[in-house]
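Have a look at this one.
Heads up, one of the protein chains got dropped from this complex, but the rest are sitting where they should.
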Amino acid sequence: MTAAAQINGFAIDAQNLTRRFGSFIAVDHITFDVKTGEVFGFLGANGAGKTTAIKMLVGLLAPSEGVAHVAGFDVHSQREQIRRNIGYMSQRFSLYADLTVRENIRLYGGIYGLPPAHIEERTKLMLDTLGLATNADDLVGKLPLGWKQKLAFSVALLHEPKIVFLDEPTGGVDPITRRQFWELIYAAAARGTTVFVTTHYMDEAEYCDRISIMVDGKIAALGTPTELKERFGADSVDDVFVRLARGAKKGEAA
Amino acid sequence: MNLNALRAFVVKELHHILRDRQTLTVLLMMPLVQVILFGYALRSDVRDIRMAIVDPTPDNATLELQSRFLSTMRFRIVATGQSTDIIEPLFRRDKADVALVFDPDFASHLRGTEPARLLIAIDASDPNTGTTYLNYTRAVIQAYQAELSAGSNQVRIVTETRMRFNPTLESVNLFVPGLIALVLVLVSALMTAISLSREKERGTMEVLLVSPLRPQQIIVGKVLPYLVLAFANVLTALLAAWAVFHVPFRGSVVLLLLESILYTLVSLALGVLVAAKTASQRAAMLTAMLATMLPNALLSGMIFPIASMPRWLLPVTYVVPARWFIVIARGIMLKGVGLGILWRETLVLSAMALLLLVAAMRSFKPRME
Partner (left out) sequence: MQTLRYLLRKEFLQVFRDRMMVTQLLLMPIIQLLLLGNAATFEVKTSRMYVVDRDHSETSRGLIDRMQASRRFNVVGASPSMDVANDWMLRRKTDVILSIPADLERDIVRTRNGAIQLVLNAEDGAAAGVTQSYAAQIIGAYANELGAELMPKVSGHPIEVRARGWYNPDLDYRDYMVPGILVQLVTVVGTLMAAMNIVREKELGTLDQLSVTPLSQSTFMAAKLIPFWVIALVELTLGLLVARFVFHVPMLGSIALVFGAAAVYLIAALGIGLFISTLVDTQQQAMFVTFFIIMVYLLMSGLFTPVRSMPDWAQWMAQFNPVKHFIEIMRAVLLKGATPRDVARPIGILAVFGVVALTLAIREYGRRIG
């Protein structure tokens, strides 16, 4: 299965993945796969179960039921290997506010075991790309939110993971920065990194290769943006989403 | 004054406190548990003295004196030897407290005219207990001696000693008022310090500061619910003191409760000030804990008498709130005195409360940057 998954070219495959909290089912038997090199959009209203699903995939939560493989490794038994092969950017800002830009990069480089010379080189490259060269020794806490998010994304890619998970990376960010952020995502995908991104900005969904829409813990629709628009006879992903979400019991987007 | 806003704010604070059942239970139970636990455990009376005997020439006389020690029930002979060499290792390993060293000629001299020599060696690393060991040991020897020399014409002045306000020197009576003072200041200062610094750290403080609430109201809203909580602590602690330890309440309970509220207010204001002056929860807690725990235990007269402290240290004790409250609590509980005598301490606490509250309010003025 493990080998098969990689040969099939799947970065992620999940079957009947489920997570319960007491009697509440946050994620209800979801089945999907993500191809290697794909930008996969994971859409849903607040509370639809996106973050719970992502936490199961990165190994922060144990699934109650179902199987899933990430980079070819089992989420139940091979978390160690998964951790080596993924990057993760959580909903909450995840860099250390009381460390400088350079210190944060160095720390995560060290945690992933990159050689010091390599860290130096990557740091320089990253600072230039982000236009942060003059801010390298500023405390991260002092940077504007958009910069922080771009930095956090780049740090998540520092060890060149096979797959990067982004949990609502553009929340609260202005449209121009969002644009730049998506350029970074494309650049990463072009280098062969699989991108798994959750969002509730429907315009962003249009940038994805394929999207899934979660409603009440289940996947209500899955396909390329064009496919979905055709299937639902809608003008935009936004329309598709509103139609699906209207039937939701617990989502608050409708 | 915007009373509705204030009410809404106090209600919010109460919700915070009541919602977190776990913390609430801890806050209500902790002082009670501590007063009871320490009330039982903290005592300074010496009940068991481990004695080593060095007796090079055992004889009826030396054995007789040894049996005098055993019959007091307070002494226990843990080792007997011929040479003083046994003492050092016993002391070093804390296996003996006192060593009684008989002179080789002790028995023969006792029957003759030369003085019979006896050496008491005590482990005086703890000078206080060491002195107590020595006094008990001396008392046994003196009684023995008095018996031997009965009939001689010694002058005796019998001293009738009265320990006023605490005739049996009951440890509990002394420690419980101090414990209440200590636990109250810690819980109160920590509670407000952490609650405020948490709002600062999470950014909700800014929201409050730009709201129509005035800084004074924010402080009042923060302090009021905890005052209620702390008062519950006072009640349970006093109840424990009365019901479990039978600490006397000779004075007015109402006065004691009022003084406790005043004292709690000082402690709460202290917490607010700490929160205002520190940047993070971590720093606030460290400051609150360091600033309250040991100073209130050591500089308050709870354990070590203020009178024993060097003169230059006295002004430092004046800023310790517990120092004043302990005088008040002991005064009311043990001596049965009222405001007529305790007005000075009460005045100091009131001034402290006022000063700290004003300082706290000022430090929370919304700042324009």
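Structural remarks
Residue numbering begins at 1 within each chain, and the chains themselves are lettered A and B in the order written.
In this text, contacts are C-beta pairs under 8 Å (C-beta built on N, C-alpha and C of every residue); 3 or more make two chains touch, one makes a residue touch a chain.
Predicted model, so just to flag it, every value in this text is computed and none were measured.
Although it is not drawn here, the omitted chain touches the following shown chains in the complete assembly: A, B.
Remark: the omitted chain is touched by one listed residue; of A:V67, A:L99 or A:V242 this is A:L99. Note that of A:A26, A:A71 or A:I86, the residue touching the chain absent from this view is A:I86.
The omitted chain makes contact with just one of the residues B:S71, B:N135 or B:T204: B:N135.
Note that of B:V10, B:V54 or B:L174, the residue touching the chain absent from this view is B:L174. Although one chain is not displayed, chain A still touches it through residues 58-62, 79-80, 83-84, 86, 88, 90, 92-99, 103, 106-113, 139.
Interface residues of chain B facing the missing partner chain: 22-23, 26-27, 30, 34, 37-38, 40-48, 87, 89, 91-94, 110, 115-131, 134-135, 137-138, 141, 144-145, 148-149, 152-167, 169-171, 173-174, 183, 186, 190, 194-195, 198, 278-283, 285-287, 289-291, 293-295, 297-299, 301, 303-305, 307-310, 313, 316-317, 327, 330-331, 334-335, 337, 341.
Here, only the chains that are shown with their structure count from here on.
Averaged C-alpha coordinates put the centre of chain A at 57 Å from the centre of chain B.
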